[in-house]
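Working notes for the structure below.
Note that one protein chain of the assembly has been removed; the remaining protein chains are unaltered in position.
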Amino acid sequence: MTEHSAAPAPVRTAAGPVRDAAGTGPAAIPLGAPSTLTQGAPARGGIGESTLRPDGILKVTGEFAYSSDLWHEDMLWGQILRSTVAHAEILSIDTSEALALPGVHAVLTYDDLPTGVRHYGLEIQDTPVLAHGKVRHHGEPVAVVAADHPETARRAAARIRVEYRDLPVVTDEASALAPDAPLVHEHRDDHHMRHVAHPNIVHRQPIVRGDVARARGRADVVVEGEYTFGMQDQAFLGPESGLAVPEEDGGVHLYIATQWLHSDRRQMAPVLGLPEDKVRMTLAGVGGAFGGREDLSMQIHACLLALRTGRPVKIVYNRFESFFGHVHRHPATLRYEHGATRDGKLTHVACRIVLDGGAYASASPAVVGNASSLGVGPYAVDDVEIEALALYTNNPPCGAMRGFGAVQACFAYEAQMDKLAARLGLDPVEFRRLNAMEQGTVMPTGQVVDSPAPVAELLRRVKAMPMPPERQWESSEGADVRRLPGGLSNTTHGEDVVRGVGYAVGIKNVGFSEGFDDYSTARVRMEVAGGRPVASVHTAMAEVGQGGVTVHAQIARTELGIGQVTIHPADTRVGSAGSTSASRQTYVTGGAVRNACELVREQVLELGRRRFGSRHPAWATAGLLLEDGKVVTDGGEVLADLVDVLGDEAVEVEEEWRHRPTEPFDPLTGRGDGHVQYTFAAHRAVVEVDTGLGLVKVIELACAQDVGKALNPLSVIGQIQGGTAQGLGVALMEEIVVDPGTAKVRNPSFTDYLIPTILDTPDIPVDVLELADEHAPYGLRGVGEAPTLSSTPAVLAAVRDATGLELNRTPVRPEHLTGTG
Amino acid sequence: MDFLRPASWEEALAAKAEHPTAVPIAGGTDVMVEINFDHRRPEYLMDLNRVADLTEWEVGEDTVRLGASVPYTRIMEHLRAELPGLALASHTVASPQIRNRGGVGGNLGTASPAGDAHPALLAAGAEVEAASVRGSRRIPIDAFYTGVKRNALAPDELIRAVHIRKADGPQQFSKVGTRNAMVIAVCAFGLALHPAARTVRTGIGSAAPTPVRAAGAEEFLNAALDEGGLWDNGRTVPPSVAERFAELCAAACDPIDDVRGTADYRRHAVGVMARRTLAWTWESYRGTRRTTEGAA
Partner (left out) sequence: MRVRLTVNGRPQEADDVWEGESLLYVLRERLGLPGSKNACEQGECGSCTVRLDGALVCACLVAAGQAEGREVVTVEGLADFARRRSRAARDGARDGEEAPHATGTPLDAARRWSAHGTQEPDETQGPGGAGSRTAGEAELAPVQQAFIDAGAVQCGFCTPGLLVAADELLEHHPDPSDADIREALSGNLCRCTGYEKIMDAVRLAAVRQSEETRP
């Protein structure tokens, strides 16, 4: 025996990390706190160019600090104890044994919360910070612990004794709306309560246009279908995490991975009993989001522990906890009826979309708004009856995820369109093109689409792309299993492999809708540093990987005519940027940055006029531009160097910017100009199915999307490919499985919740169309979500094409393809 | 928790004798996940990485003595000719990173029905060399798996090596997962032709409480091949025989419904894999025969 660990103690006190080189800096600033990013370039790198990420080098060298990488002297580790059951009364909680464990600094339960505000929520404040009296879903936070080592914190959490008395679970529409259904929330007083028929319905939105009963009479063909969409997880790779540092003034500074700093703070401050200005927030590195960070996770817990212990507290979820730590995509049941005339024109669409919101509201009301208002898809139909609703159940809470209600609907209406085309004997793409909406089409809500809607063109383009060659798995050395269904698992060498092709197109809104005051704030500063003019951009926009920081620098270069731009870390020292969601940040915060740049430019020109106006008449008469660090006339004559114009003055502007307002949907008819902008993508999927084993290999997933204006083509394509892959995932493998008897999650791990690997993801050729939306900055259209919509139904359509099976649920599993489900 | 670092096999056996609850760790694929996720807090963790013998293999006359910790990557690279079924199975293990650390000893120690090596070992024919301070013994692979995640090891025993019969005929391995890489088996199937003995052996993974052989299917196929003189005349296996073989393999399963797949699917898939792997191995056997005859 060479070495035998001497100390028998089960847990050790953590030693501080040995971090070489760097000092820890001022006590209040943790190691890994974000810093500015500066991109220097000659006067290029403006909009329309594929400039590279300003944080790219930090990210490839491992130096970019994500929220889980932060470290602080004296920091403690937080751990959350979560419920092991879905619905139960809490009879007692005993924390004494946990508190007695050496190294434990605090154990908090509901009773320890500092103020009367003990719930939070994006729209409805129904989510308890820590469970009170009962738990409503599996994995609900019950208590939090702070200790000096994560293992000590885990051991302490395990010693907290919670006595539960099981309550019956509500898991679907039937159990939620049964006459004797237990109420998930007994005392609702939110504003949706007034118009829902049952307290277990969070929100319901009908949309009625025209006369479906009469239109049905004109239909030569009517198809109906019921579709099921499984619960998808965002599965961002960077787990929920953050570091809360108590501050001398009694406040707290939270370094956090989130999608919306100010929304977090608005929900946190009252629970902490602090004014908002004492809750400081800085965006730490974010390892993906996709909607899963729109709600709070560990924010309040870390701050409570930091304030209680007076020490910095870090909380990092592991992957298991992450599955319980954020909301998921709503599973849905969708019933559709479509009618069409013999010559292929849609007569009517009727549908009912039931979304499972789980135990807490989160973004459910807005998801209902989207599912209903976009429920018909990108088609022109005059007679429509739509109903969408979200339920309260004891399933895991669901909320925002990329595509946000439009994804589930697209899966169903595109299946219907294929069914209808087949019944009419029409080509599925031609049938869609016949009914494609266009600029000027009236939505079911009555809103007139007032910018390009090139639905038919996108379908034409995606269909025109060259087909991938057949049997690419054949090689001189036999079958290359890596290119066959089953991949490395060696399940077929070509036996039973059938190819199929499928198409789909979708419509998504951009920005927050239904009358929400959707704005962003940008602070732009211009000054001379190191002998040249430089700009800095400060917003609270959450960079979650999408490349907003790249685009902000591009906008500043274009608007201010200079090369070097510094991006300030996102924090609450500047006004809200709104959420990094709804495909909105380039539009809204990009719009705010452009607007602030314009104001800076005006002030700079004013400064120039004051200083040099007398020297040249063009200062007063010509249109003036900033280009290459100079003030030039629109005729190209150079009037002054910006270095001279600015001198030692700095010009700084902070301004809010809003897109045009929207209206709420009428609660009975759904009428209203509810959306800011629509965005469209189409996919063609080519798959090969091993019909013997029910395994699918996606060969290619081609996409055509209109982006209005690609501010950064490289990033745009990256967004489209990433969104496409997430759609593929939910088509074939991704689903959080909840036991219908217990409402407990059965697969909270990356072993059993599968996301596509690089061997599952095909070539994704992208055709980008740029038809400007005159209402949007630079004519751009939000990009991130649309590709997630049509990808799933395209894959399903291709699998149907290959197998001849109906396939009304997603993800489609091998069982469904082999009749063994 | 104590961390034991035996530097030699003898030290490892002594430590295991002294601390029978010690959990051996080599590739860490199973043990570390259990520790990271707080599912297990062993009193002693015993690192076997320092025992060099465990990562060595010897190719003998009839068998390969494969050290318990020989990484799957090595098996794929170096033992494809001797252990083709196990090499194929190794290639389906998780990811390159896992295959660089994990070895057959871990699969056997955990004895999960989903372990990728099991069907290949069952089909090839193998013995597990278990050792303790009391001595060493060989456990036939058929007697090794005793229940769900249970094996025939005594508390003071460690797995030293696996003695696997060298292939004297084609072998195949197939595994179904719902993803094209890095997936735990929904079910798996191994098949080995043993022309010298004129027998066929099988192994089924993830479709019963333990890895199992489809004994009835083997018997049936052995008889059918014999009866038709197929080993000698090199004819194709009649479809009815292949079909019946597949049915019997499916019937040998005793699967459950779980989050990875339904019992019905597992039975069905085992049948499909049985039919396909029989076709692949038999075609290959016929090809070798023709080549041999042509050369003669």
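Things worth noting here:
Lettered A and B in written order, each chain numbered from 1.
Keep this in mind: contacts are C-beta pairs under 8 Å (C-beta built on N, C-alpha and C of every residue); 3 or more make two chains touch, one makes a residue touch a chain.
In this text, all values refer to a predicted model and were calculated from it rather than measured experimentally.
From the options B:G27, B:G67 or B:G271, the residue with contact to the unseen chain in the full assembly is B:G27.
Only one of A:D74, A:D111 or A:D480 touches the absent chain when the whole complex is considered: A:D480. Touch with the hidden chain on the side of subunit B covers residues 1-3, 5, 25, 27-29, 31-33, 35-37, 41, 45, 47, 49, 71, 94-98, 100-101, 180-182.
Where subunit A meets the missing chain, the touching residues are 3, 5-7, 11-15, 17-22, 24-25, 29-41, 50-66, 68-69, 71, 149, 151, 234-239, 285-290, 316, 318-319, 480, 482-483, 487-488, 529-530, 534, 544-547, 564, 566, 714-715, 717-718, 721-726, 749-751, 755, 757-759, 761, 763-764.
One rule holds in what follows: only the chains that are shown with their structure count from here on.
Touching subunit A in their complex are the following residues of subunit B: 1-7, 11, 14-15, 36-38, 41, 50, 88, 91-92, 172-184, 186, 259-262, 264-265, 267-269, 272-273, 276, 279-280.
Across the interface of their complex, subunit B is touched by residues 1-5, 8, 10, 154, 158, 318, 320, 482, 485-493, 495, 692-695, 697, 732-733, 737, 746-747, 751-752, 754, 756-760, 813-815, 818, 820-821 of subunit A.
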